[in-house]
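With one protein chain removed, the remaining protein chains of the complex are shown where they sit.
And now, subunit A:
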Amino acid sequence: MRDYGVEKDLAVYNLLLDVFPKEVFRPRNVFQKIFVHYPRQQECGLAVLEQMENHGVMPNKETEFLLVQIFGRKSYPMLKFVRMKLWFSRFKNINPFPVPRDLPKDPVDLAVLGLRHIEPDLSARVTVYQTASSKDSTGTADPTQQHIVGIQSPDQQAALARHNPARPIFVEGPFSLWLRDRCVYYHILRADLVPPEEREVEEIPEEWNLYYPIQLDLKYGRGGWDDYEFDIDEVEEGPVFAMCMAGAHDQATLAKWIQGLQETNPALAQIPVIFRLTGSSGELLASSSGLEEPSPPPPQEQEEEEDHTQRQQQGQS
């Protein structure tokens, strides 16, 4: 059924069930009821329902009516139908991050959907820096422009503005994200962790606001004996400043993204940006401020985070 693209279509399954003769397989007397009446046919009906289940198609009243007509109410396909109805409705909405069933075909729309999916901050802004140019008047095989879509939240913008220009920031990627059955790749712009001695602690002057305290240290209604913290050091990683999804994973496209980011983050012009891309030739230094810096050795752990097959496909330097 996958060849015709109708595996998720309920009407097709109902028509398939319609092929069965209607009143033949129903048990008529008690002996037929004890033994499984027409077992091969019941198995066949079960196979149809199982395929429906595998593709996540919810059966409806018409299916129920057909099954009752064909197999009777106490048959195995009918039992399976009842189970499907029960468990499907129980598990319908358990995904806390739902992805729509019909994914958009346009890569830019898909990128927007993906970026909104992974960014928990709802006030983040999505910017389309470039759309893929599909009209090729010169007739070259691949379009010269790939789509670039970026996302950044106001908190990230503020953090980038505060970032110390002496420390470089890295463009890492590509990481894979699966939306239903489509895989898209995204890159992130992040900085390394600031070592504890260099971390600045923001001091809020006490009398900033006289009407209510700025820092409130209440544990609402919980006793002091409650301790829900886990006894483990949290994995600390550097802050993420922005994310993007681009059609190509090479440095030229990502450099365009950085240039686009510079419009909203003028501080980015002073900060050296290092591209740590897997699949390309290790690390390359691209500094927007023109500072000369020796490129640090490519970190092994960085690249191993990526998918193995992707590495093998694109080759490793």
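Heads up, the rule we're going with is that a residue touches a chain if its C-beta (ideal position, glycine included) is under 8 Å from a C-beta of that chain, and two chains touch if they have at least 3 such contacts; residues count from 1.
What we mean here is this: contacts and distances are computed from a predicted model.
Asks: Since a chain is absent, check the UniProt entry for it and pick the matching name: "Trafficking protein particle complex subunit 2", "short-chain acyl-CoA dehydrogenase", "Ran-binding protein 10" or "Complex I intermediate-associated protein 30, mitochondrial".
Replies: Options "Trafficking protein particle complex subunit 2", "short-chain acyl-CoA dehydrogenase", "Ran-binding protein 10" or "Complex I intermediate-associated protein 30, mitochondrial" narrow down to "Complex I intermediate-associated protein 30, mitochondrial" for the missing chain.
Asks: Looking at A:Asp9, A:Glu50, A:Glu64 or A:Asp109, which makes contact with the chain not pictured?
Replies: Reading the full complex, the residue touching the unseen chain is A:Glu50.
Asks: Pick from A:His147, A:His163, A:Arg190 or A:Arg276: which residue touches the chain that isn't shown?
Replies: Residue touching the chain left out of view: A:Arg190.
Asks: Among A:Met84, A:Val112 or A:Ala191, which residue is in contact with the omitted chain in the full complex?
Replies: A:Met84
Asks: Pick out the residues on subunit A that sit against the missing chain.
Replies: Contacting residues on subunit A, toward the hidden partner: 50, 53-54, 56, 79, 82-84, 86-88, 90-91, 94-97, 99, 114, 117-120, 175-181, 183, 186, 188, 190, 225-232, 234-235, 240, 243, 301-302, 304-310.
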